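The next block holds one structure in the form of structure tokens; read it before the comments.
And now, chain A:
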Amino acid sequence: MLEIILFACFALAAIAGAIWVILGKNATWSALGLLINFCSLGALYIMLNAPFVALIQFIVYAGAIVVMFLFVIMLLMVARGEGQDKKPVQRYAGIALAVLLTAGLVYVAVGATMPHGALPATPQDNVRILGLALFSEYLLPLWMAGVLFLIGMIAVVMLAKRKREA
Partner candidate 1 sequence: MNQMGFPLLTLVVWLPLLGAILVYAFRREQVKAVKVVALAFTALTFVGTLLLWAFFRSGEAGYQFVDRAAWIPQFGVEYALGVDGISLFLVILAALLFVVAVLTSWRLLPAEGMRGYFALLLFMETGVLGVFTALDLVLFYVFWEVMLVPAFFLIGRWGGAKRVRAATKFFIYTMAGSALMLVAILALGYVAYSATGAWTFNVANLAGVRIPWYTQLALFGAFALAFAVKAPVVPFHTWLPDAYVEAPTPVTILLAGILGKMGVYGFIRFAIPLFRDAAVYFGPTIQILAVIGVLYGSLIALVQTDLKRLVAYSSLAHVSLIVLGLFAVNAQSMSGAVFQSVSHGIYIAALFALLGALEARKGTRDIAAFGGVWKAAPVMGFFLLIAVLASVGLPGLNAFAGEFVLLLGVFKAQKALAVLGALGMIFGAWYMLTLFQRVMQGAAKPEALADLTGLEKVTVAPLLLLALVFGVQPNLLYSIIVPAVEAVVKAVAAR
Partner candidate 2 sequence: MSLSSLHYFILSAILFTIGGIGVLVRRNVFVIFMCVEMMLNAVNLSLIAFARYLNKADGQLLVLFVMAIAAAEVVVGLAILVALHRKRPTTDADEMNVLRG
């Protein structure tokens, strides 16, 4: 019963955060909304028996990414709001379609037999399982993730660097 209550409140927090992001009058408000969203998701992860991932969520997402956003927003001083939208009709069409999409997905979910196995009796060492899998079956994706970071680094160096005066 406690589980349901906890799920409900964290879910609401996540949704509130999300709505806050899109309604925020300027970028910094949105960033904060994002922070709330990420943290509530982190909490949900813990409930879903994925402590390690929750930890990473807090550190990487809530921490690094949101901080970086705020950092760049502050750097470029673009914290002011937006002007009036010239083409409102697309805005409403977009929202309507999105809602339609959600309805479709919910309809799918309700119709399908969603996975509902109970937790295994003996508590597993989550981190050990992940570690083992990471370096056996999922070794290649790990390397690929490495390459991804490499791209990130190259991109930053290439784009943000001032033209070499040399």
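Candidate selection criterion: all candidates are chains of the complex that A comes from, given by their letters.
Definition applied: contacts are C-beta pairs under 8 Å (C-beta built on N, C-alpha and C of every residue); 3 or more make two chains touch, one makes a residue touch a chain; residues count from 1.
For clarity, every value in this text was computed on a predicted model and none was experimentally measured.
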Every candidate listed belongs to the same complex as chain A; state which one touches it: 1 or 2. 2
Interface residues, chain A side, partner candidate 2 - complex: 3-4, 7, 11, 14-15, 18-19, 21-22, 24, 26-27, 30-31, 34, 37-38, 41, 44-45, 48-50, 52-53, 56-57, 60-61, 64-65, 68-69, 72-73, 75-76, 78, 82-83, 85-86, 90-91, 94-95, 98-99, 101-102, 105-106, 109-110, 114-117, 119-120, 126, 129-130, 133-134, 138, 141, 144-145, 148-149, 151-153, 155-156, 158-160
